[in-house]
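This report concerns only the one structure given below.
Showing chain A:
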Amino acid sequence: MDWSAPHIGFVLASYGISAAVLGGLIVAVIVQNRLARRKLDELEGRQAARRRSANEVEAT
Partner candidate 1 sequence: MKTFLCLVRRELVLTLRQGGGAGMALGFFLTVLVLLPLGIGPDLKLLQRLAPGALWITLLLSVLLSTDRIFGPDYEDGSLELMTMGPMPLELVVVGKAFAHWLGTGLPLAVLAPGLGVLLNLDSALFLPLLAAMVLGSLSLSLLASLGAAVTVGIRKGGMIVSLLILPLYVPILIFGVAATSAVIGVPELMGPSMLILAAISLVSLVVAPVAAAAALRSHMT
Partner candidate 2 sequence: MQKYANPTRFNAIAGAVLPWCAGLTVLLFAVGLYLGLVEAPQDYQQGETVRIMFVHVPAAWMAMATYTVMALASAVAIIWRHPLADVAAKTAAPIGACFTFLALVTGSLWGKPMWGTWWVWDARLTSVFVLFLLYLGYIAIWQAIEEPTRAARIAAIVALVGFVNIPIIKFSVDWWNSLHQPASVLKVGGPAIHSSILIPLLIMAVAYTMLFLTLHLVAMRTEIMKRRIHNMERAEVAG
């Protein structure tokens, strides 16, 4: 690629913004996935704990 060609700025801007937007999208999708997983694990833990204590109550 000829770095001194005219209008090279437009090319760089295009690739730059594409990288920025797609990168941001990838990060957002992954982060939301991780957050949901964490929340779900937390809720499942609480649910399991409640079931265990309910079983204990039943047993007595």
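Note that a residue touches a chain if its C-beta (ideal position, glycine included) is under 8 Å from a C-beta of that chain, and two chains touch if they have at least 3 such contacts; residues count from 1.
The set was built so that all candidates are chains of the complex that A comes from, given by their letters.
Predicted model only: the values in this text are computed from it and were never measured.
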Result, touching chain for chain A in the complex among 1 or 2
2
Enumerate the contact residues on chain A facing candidate 2 in the complex.
1-2, 5-8, 10-11, 13-15, 17-18, 21-22, 25-26, 29-30, 32-33, 36-37, 39-40, 43-44, 46-47
